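Handing you a structure now.
One protein chain is absent from this view; the other protein chains keep their places.
The first chain written gets the first letter, and so on, giving A, B and C; residue counts start at 1 in each chain.
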Amino acid sequence: MEIFSNILIYFVIVPVLTLAGLALCSNKGIKAIRTVAVAGASVLVALAIYLVYLFLQARGAGDTSEMILRTDVTWFAPFNIKLALGVDGISVVMILLSAFIVFAGVFASWKMNPLPKQFFLWFYLLSTGVFGFFISIDLFTMFMFYEVALIPMYLLIGVWGSGSKNYSAMKLTLMLMGGSAFLMLGLIGIYFHSAADGNLTMNVLEIAHNDAIPHQWQLWLFPLTFIGFGVLGAMFPFHTWSPDGHASAPTAVSMLHAGVLMKLGGYGCFRIAIYLMPFAANELAWIFLTLTGVSIVYGAFSACVQTDLKYINAYSSVSHCGMVLFAILMFNTTAMTGAVLQMLSHGLMTALFFALIGMIYGRTHTRDIRDMGGMMTIMPYLGVGYVVAGLASLGLPGLSGFAAEMTIFFGSFEHSDMFHRVLTIAATCSIVITAVYILRVVGKLLFGAVQNEHHRELTDASWEERLSTATLMLSVAAIGCFPNFFVNIISDSFLPVVKALGAMI
Amino acid sequence: MESVGNLILYFVVALVIIVCSVLTVTTRQILRSATYLLFVLFATAVIYFQMDYAFLGAVQIAVYAGGIVVLFVFAILLTHQPGKDAQRIESSRRILGAVAALLGVAVCGYGLFSYANFCHRQLAEVSDMSIETIGHWLLSTEKFGYLLPFEAVSVLLLACIIGGVVIARRR
Amino acid sequence: MNLTLLMYLVPSLVMFGCGVYGFLTRKNMIAIMISLELMLNSVDINFVVFNRYLFPGQMDGMFFTLFAIAIAAAETALALAIIINVFRVARKVDINELTKLKF
Partner (left out) sequence: MPLSYTIAVIAIPLLMFFFLGLAGVKMDKKLTGVLGVIGMLITTVIAYGVALTYFFGSDQGQVADGVRQAVVVFNPDWLSFTKTLVVRMGIMLDPIAAMMLIVITTVSLMVHLYSLGYMCDHHGHAEKGFQRYYAFLALFTFSMLGLVVATNLFQIFIFFEMVGLSSYLLIGFYYQSPAAVHASKKAFIVTRLADLFFLLGIMILSYYTGTFDFDQLVFGPNGANSLEVAQSAIATGGGATFLGCSVMAWALTFIFIGGAGKSAMYPLHIWLPDAMEGPTPVSALIHAATMVVAGVFLVARLFPLYVIEQGAMEIICVVGAFTAFYAAAIACVQSDIKRALAFSTVSQIAFMMTSLAVSSADGGLIEIHGGHGLGFMASMFHLFTHAMFKALLFLCAGAIIHAVHSNENSKMHGLHKYMPITSIAFLIGCLAIAGIPPFAGFWSKDEILVACYAKGTGWGIWMSMVAGMTAFYMFRIYFLIFHWKKHEVHTEHAPSDQPWTMTLPLIILATISIVAGFVPAHDLVTWDGKELHTQLNWTVAGSSVLIACIGIGLAFKMYYKENELPDKLQARFSGLWEAAYRRFYMDELYQFITHKVIFQGICKPIAKFDRGIIDGFFNLLASVTGSAAYGIRRLQNGSIQSYVYVYLVGALALAVITMVCVLI
């Protein structure tokens, strides 16, 4: 089969095989379950790194096609649905990010209890959806994988969560499904206007090439798709699933959700909404720019007064993910590259945050910062990890957040009109607010005197927790120290869309 | 013109059916209810015989009267202590049920009596109603053959047997 | 006086009405099943008499009745098995009290 010669399909096959392997494990055989889960994740990481290598090689060899590793296999001819695979720089780094987070997530849920097998089954189903989404360029398969990624979340939170998990799981799933409903409408609309000559297609590249969606339709379809993905990207005012959902979700799920799934939102906004409908994007950008600009500042301010660690992080995510959408809407290569960097950065850093919070919560059984203090003395490794994550979040040079945010700010500042300037400056102000809430929580949680004497008996991180967090910390530092490596992979991928957007002005 | 015996038989059967049906649903002792049902089924079998469908009548007696009613009796005995009457049904519920049933009967009866001209046909002679013919058609694959439903029913019965076993099995 | 089709339909109709009444008013599940049998039986009669009077040369009505009897037997057996099983668990056969799976 032709399709099996394309490395991309293995990003779906490997999780599926892992699923099968897990299904064969017995419920009690925790060792076998862990082995299979780790093996799957390791293969994914290796594949992702190899993919980056392939990509760099292809670009190095002068392959300037928009997407590389293209394969089309017809799936359902009447609607022209194909299993269309292909990646550009953005998807490549997204796949890399996902692989690392899945890897770290497996180790973070090492001691998952109860039902470890079932947990990993759903976990890998979610991963399947995520990878499938990033490798496809067919509207239908993208949507399908998107849904595959969303649904397991309900069970993962509802069964393995904590606190008011039923409420949260329901809320998260319903809001995201609501977004999907918008999205589906938008996608169907796009499909039926995908070609002027009647050869309707689902292929993103072909639709963009045809550029046949009538302008008055774009004005309807763009908001539908943008909001559809924006809900997942935690865009104000559709972000409220995020605090509750993250607070209740088990560690690895929070990691995967904030780390990868929310990125699907940003990626989709770009790949479908803006890429396919540049006219409407230009026309309506101001609405969404305002919303995302509000997101950034609003999320940061809200985070300042939260007392639950996960809520702080969830609002911080609202702020940072707002930054992603904000930058994507700036329509220039610099800002958009910054957006992807920010996705990477936020993915890794939030995953790190949630991993650490999960580990702390697993020990103290509280996430309220008022009940904790002096954790640095008790668990220095986790404390240092938390500080690193915090510093990445507040944008310290040498860690990922800085490179991403700076690229976004400088890209956004390229617009010289007052509207963009004001928003950019407002967004820039968030770096101070971020510093405030990060230092607040670091000060209360890690420093100061030990609040609860029982906490003194707690242990520091075990080896698998160290491995999980160290992977993420190193990734965060790698992006922060060598941002140009990633920028070079990413930035060229924006040229076609920036050109299309430029043609609209 | 029918033979008098046939007529008398008809009236007896009709009377049994009507009376026993009513008793079936009104008696408060469930075992009696099953017994009245048995009478109704027998009376029905008689109608089948009258219609010259001897085979069908035999099936009716064997399967319905012999099998199903016995099942009912078993079930009743398993779930009820003997001699204990069922609770009295609230009158509101009874009235509602009666109204619905009577209305239904009235509407259908009105329809029957006022419109159905075909209802006054006479019984025609049938030439061949032997077991061979029935068997032939039942297992025939030609037009009007009933092999497929026959097989379907046999599978259904099999499923039913398995289902019964599974459900009734003690865990 | 002739035995017309109508004369057979009337007892059948009454039987059906009784079935409906029983089905609506009874609380005991077995009694409901019995009412159900009444209704089924009245339909069987209708099949037979319609076949016999209106299409004397054919046998479809008869076959339908035949199958209906078979299916009724299957259905009853299964239903009674369920009822007995439910009784074993809940010690009840009153459908108004068996509300555990409601909503």
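Remarks
We adopt the following convention: contacts are C-beta pairs under 8 Å (C-beta built on N, C-alpha and C of every residue); 3 or more make two chains touch, one makes a residue touch a chain.
Nothing here was measured: the structure is a model prediction, and the numbers come from that model.
All shown chains touched by the missing chain in the whole complex, by label: A, B, C. Within the complete assembly, A:A403 is the residue of A:V260, A:A403 or A:A461 that touches the hidden chain. Taking the complete complex into account, A:L439 is the one of A:I151, A:M184, A:L439 or A:A478 that touches the chain left out.
Screening B:A62, B:V107 or B:L139 against the full complex identifies B:V107 as the residue touching the chain left out.
Residues of chain A in touch with the missing chain: 171, 174-175, 236-237, 239-240, 298, 301-302, 304-306, 333-334, 374, 376-377, 391, 394-398, 402-403, 406-407, 409-411, 413-414, 416, 424-425, 428-429, 431-432, 435-436, 439-440, 443, 446-449, 483-484, 487-488, 491. In the full complex, chain C touches the omitted chain through residues 20, 23-24, 32, 95-96, 99, 101-103. For chain B, the residues in touch with the chain missing from this view are 96, 100, 103-104, 107-108, 110-111, 115.
Basically, only the chains that are shown with their structure count from here on.
Because contacts link the chains in a way that matches no line, ring, star or complete pattern, their graph is best described as other. When C-beta pairs in contact are tallied for each pair of chains, B-C comes out on top.
Seen from the C-alpha centroid of chain A, the farthest chain centroid is that of B. Remark: chain A and chain C have CA centroids separated by 60 Å (rounded to whole angstrom).
In whole angstrom, the spacing between the mean C-alpha positions of chain B and chain C is 7. Averaged Cα coordinates give chain A a centre that lies 66 Å from the centre of chain B. Within chain B, no positions touching two or more other chains are listed.
Across the assembly, chain A contributes no residue in contact with two or more other chains. On chain C, the positions that touch chain B within their shared complex are 1-22, 24-28, 30-31, 33-35, 37-38, 41, 44-45, 48-49, 52-54, 56-60, 62-63, 65-67, 69-78, 80-85, 87, 93.
Every residue of chain B that touches chain C in the complex is listed here, in rising order: 1-2, 6-7, 10, 13-14, 17-18, 21-22, 24-25, 30, 33-34, 37, 40-41, 44, 47-48, 51-53, 56, 59-60, 63-64, 67-68, 71-72, 74-76, 78-80, 86-87, 89, 93-94, 96-98, 100-102, 104-105, 108-109, 112-113, 116, 118-126, 133-134, 137-138, 144, 146, 149-150, 153, 156-157, 159-160, 163-164, 167-168.
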